[in-house]
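Please read the structure below before turning to the comments.
Left out: one protein chain. Kept in place: all the others.
Note that the chains are named A, B and C in the order they appear, and that numbering of residues resets to 1 at the start of each chain.
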Amino acid sequence: MDFALSEEQELFRTAIRKYMNDLDRTAFARSVISGNLDVVANATSGLAEMGVTAIPVSEEVDGLGLGALDLVPVFEETGRVLLPGLQLETLALAVPLLESFGTPAQKAARLPSVASGESSVSIAWYERDGSLFPNSFSCIAGKTESGYALTGTKTLVPVIGDPDTFITGAQTAEGKSLFLVKASDVASSRMLSVLDETQQLAEITLNQAPGELLGEPGHAAEMLKEGLLHFNAALCSSMVGGMDELVKMTAEYAKIRVQFNQPIGRFQAIKHGIVNMKLDLETARSLSYYAAWAVETNATDKAAAVHSARSFISKAFIKAAADSIQIHGGIGFTEELDVQLYLKRARYYENYFGSVRDSRRATAQSLEWHSTPAKRDAVPVS
Amino acid sequence: MDFALSEEQELFRTAIRKYMNDLDRTAFARSVISGNLDVVANATSGLAEMGVTAIPVSEEVDGLGLGALDLVPVFEETGRVLLPGLQLETLALAVPLLESFGTPAQKAARLPSVASGESSVSIAWYERDGSLFPNSFSCIAGKTESGYALTGTKTLVPVIGDPDTFITGAQTAEGKSLFLVKASDVASSRMLSVLDETQQLAEITLNQAPGELLGEPGHAAEMLKEGLLHFNAALCSSMVGGMDELVKMTAEYAKIRVQFNQPIGRFQAIKHGIVNMKLDLETARSLSYYAAWAVETNATDKAAAVHSARSFISKAFIKAAADSIQIHGGIGFTEELDVQLYLKRARYYENYFGSVRDSRRATAQSLEWHSTPAKRDAVPVS
Amino acid sequence: MDFTFTKKEEKFRGELRGWLEVNLPKGWLQGDRKLPEDNEHYSKFLRDWQRTLYEGGWAAISWPKEYGGRDATLMEEIIYHQEMVRVQSPPLVNYIGIHMVAPTLMQMGTDAQKEEFIEKILTGEQVWSQGYSEPGAGSDLTALQTTAVKKDGKWVINGQKVWTSFAHLADRCFLLTKTSQSEKKHEGITVFLLDMDQEGVETRPIVQMDGHQEFNEVYLTDAIATDEDIVGEEGKGWAVLIALMLHERSGIAAQVFTLEQQFDSVIEMAKTVRVNGCLLIEDPFVEDGLADLYARINGAKLNYYRNITHTLKNGRPGPESSLDKLLVSELTKELFDFAMTIQGHAGVLMNDDSVFSAEMQGQYLASFGATIGGGTSEVQRNTIGERILGLPKDLGR
Partner (left out) sequence: MDFTFTKKEEKFRGELRGWLEVNLPKGWLQGDRKLPEDNEHYSKFLRDWQRTLYEGGWAAISWPKEYGGRDATLMEEIIYHQEMVRVQSPPLVNYIGIHMVAPTLMQMGTDAQKEEFIEKILTGEQVWSQGYSEPGAGSDLTALQTTAVKKDGKWVINGQKVWTSFAHLADRCFLLTKTSQSEKKHEGITVFLLDMDQEGVETRPIVQMDGHQEFNEVYLTDAIATDEDIVGEEGKGWAVLIALMLHERSGIAAQVFTLEQQFDSVIEMAKTVRVNGCLLIEDPFVEDGLADLYARINGAKLNYYRNITHTLKNGRPGPESSLDKLLVSELTKELFDFAMTIQGHAGVLMNDDSVFSAEMQGQYLASFGATIGGGTSEVQRNTIGERILGLPKDLGR
């Protein structure tokens, strides 16, 4: 029995944390809010120097060929300071999708520059109806002589830090298919107003944009689901980092803030509230470690491990941030404190590529609780 | 604006409460547990003397012809001491069903003896599959020369205090129908083991038992639903009485029990816990008053008023009892204290004629939130 | 039990409704409810609105007629709040003046104070703020640090206030200070009617997490007041505070009705917005959650009615009315939390990009203020536990 990160992973955590401290912690997130987006590229190149961007990329294409567990300290520490950027989308979704479904040529063309930190890749998946797994895409990929041309509109597309490539879903004769599209081939793009201002989302329109098929046509949903196991494991680590920071800052505040002549942490309403945050944090951390382990080792309960972690942590992160605001009192309601940034981030992640309900249903299905498989609610909620 | 019981109703409450104190409060409930069932008849005749059993019975058949609001103080005070008996079933379900759907002859034959406290009526509705509204009953009512003969098995039938009549559901050619069956015509009866030992439930078997049709044949479900509006409003009052007593006893205990040299009510974990019970109590009381008012005045939002009250109070009663046990600590876990009796009663009511989910769906439907009416879950849960 | 309104009450409602239809800002009833963004226009807009209210006789209906009010009954006050919430009327810029300062002055002000302030409060000529909270004394008003010291016949005031609503627009401040140190925490407090327009008073806006700036920090550096600015007696400010609180007959009517309206807008969203191709309300989990909220929000409103009934019968609110604020503020938070959850990932979009016209995102963020401002939920629970349930006093009290 050894249920802990390795010594190397913990050392790597220390290095990342030091680098985040050098970046002045949430200062980068606040820079983005005030419109200075240059910091994103700075952070990416800093992480690249430390080898972070090479972690999940296989050795044949200039990566380190490491696994999901090695990403745990990275995402906990970047999540802790709400580092803005496409690290999750690139390293935990695009890379697994390319590694699993890309041709050798596709990998060779894209992954070395990801590993070196020069390139980031985003996902243009959602359409205006907001469905995660629609019956069909309105974005159409038509066959051309040299490949495909995509036409349609995608929304809720993360574009922070200027990704050079989008993995997108479009309809072909075979059904929903995945494509690689160059950012420079996007016809037009409109920025959206986002609750979490450390994010940048756009609605992008493709007009006969050249698209390169990724994987088998007609299998977009299955491929995305497979990729999302990697993504959600990493996302959980990021949220755990945020929760850890919330527990720390809330406990510290409760020790120094005096009301009624007492440090407020002496009052059980406050003390027990923070203890409950701590309980959730430890459960979240255990679930996220296990999810990463299950992904890395391709364990039989991989899907249940990831979905159950995600379902718990999405909710717990929101609760931790909300409770932290309440415990901070008036000052917690100002934009001066960071707590609100964590709340907005938690809400940003809540339904990102699936709701809590979706994760719970996926948990039940992967554990085969149902005699009739793939049963759905009266109304599809995913 | 006058949202309070009338002066007369409050005076009546005082009288009932005095009578319950005379009966030594929960002593009657504990008598039933230890096997002494005589107390049930005693209590019924005492209530009859005070006119309670005549309240909902119309004047033409020797009743007082009063409304649902006049039952509020009765059920709050009997619920407060967990008075065992069929008061709810008789006065708040059987009487409304007979008054609404009975023929003049049926009313004349049964309601005077209900009003005088000589008769109690129970409901034999559930069958072994546990469905509240099954597609059809396995209990069959066959036509005979003089009427109907019923054959089948009913379970979860309340039989405390020896009801002389059952209102039961059976299948006829027209569908599910309601019948009146004499208790003396029941072929056999088997007592069931019940979590709330102040209740007596039986499985009863009918074998060509003579049944008297109540209302139109084929309309059992609609009639029961109508009757349940009365029943649930009264049940809510009963649960509010229990909650009120729980808040009182818990607050009193927290004032005198000393731990760590402090009365435990000084600790916020305890204090705020009791305050939350109090908040739920006040909401429960407001909802139950309004439900009774809506039933009495046949208000347009009658169904929403009753269902929303029931959905909230069923849960809140369980929570109040469970929290009270925790606040009482070790002693709360013994059978010496009454708290556990309230917990068992709360559980007993939780799914009685419908779950919290059922009540919430009924709330939504009665408020017409759905464009397509009568939508159900993927799986029928009621 | 009776939920009907009298003919007189219905007539009152009709009169107000008719007046509002004519006098609300142009386009308001049709949904154009944007307030000016810059401070100057914002201030002018709200002062104009108060002037309009004043001219219609609707600025301070519960005041005695002699002061320009209507001697409104409690039920009329409630109807007033219902109607104002219904049309989502612009905020009353001089809320503090009308609902707190003036009624207090009527009761315990000097003749000179009544003369000088009350009419200006009514017309909106003079806008008031409230100087209660301090950085070290949020929920604990007895921990005041702001001092007023008498020097050459004038009071010299130093300290810092926070969460001072409308301070950036205000002409005067209802200010709590310490004028003597006492063992007993409730002694030595003095209330001043401070002139904000002086060198010693500096106001800085607080930016809230929802981007709004409704509150301010106020820095007092040798600010000056006179004996004539004292309300009640020197050192007896606690009594003034108590008196002020007792004026609140109608409790939190506006919040109760607002919550009900907000719930209706969430229902409207659930009936019209599709996520994953289906109407939200057709998702059983959405239906279930909304039915639960319906029960509890309706319960909170009915509690309020029960407490109002008590006030009507007994002339003053019963102790149970102290539950109203706690319940309503917590429910407001829960409602918008739920509204956020059900919108799916598109729920992260704000403003014009939001999935529903009554944008839930800003209201969600704003809801966090409800359980903090005006006494945190934790302090409310203590108060209820001790005053209503008679539980022993907390440590530090």
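Just a few scattered comments:
The rule is short, and it goes like this: a contact is a pair of C-beta atoms (placed from the backbone, for glycine too) under 8 Å apart; a residue touches a chain by one contact, two chains touch by 3 or more.
Since the model is a prediction, treat every value here as computed from it, not as a measurement.
Every shown chain that the unseen chain touches in the whole complex is listed here: A, B, C. Checked against the full complex, the candidates B:156, B:183 or B:320 give a single residue touching the omitted chain, namely B:156.
Listed residues A:17, A:328 or A:361: the one in touch with the omitted chain is A:361.
Within the entire complex, the positions of chain A that touch the omitted partner chain are 1-6, 69, 247, 251, 254-255, 262-263, 265-266, 268, 271-272, 274-276, 278-279, 282-287, 289-290, 293, 304, 307-309, 311-312, 357, 359-361, 363-364, 367, 369-372, 375, 377-378.
Contact residues of chain B toward the unshown chain are 126, 129-132, 134-135, 155-156, 192-196, 199, 201, 258-262, 266-267, 269-270, 318, 322, 325-326, 329-330, 332-336, 340, 343, 347-348, 350-353, 355-357, 377-382. The chain not displayed touches chain C at residues 284-285, 288, 395.
As a working rule, only the chains that are shown with their structure count from here on.
The geometric centre of chain B is 42 Å away from that of chain C, both derived from CA atoms.
Work out the mean CA point of chain A and of chain B, and you get 51 Å between them. Chain A and chain C have Cα centroids lying 40 Å from one another.
Residue positions 268, 272, 375, 377-378 of chain B each touch two or more of the other chains. Looking at chain C, one finds that residues 282, 284, 378, 381, 394-395 touch two or more other chains.
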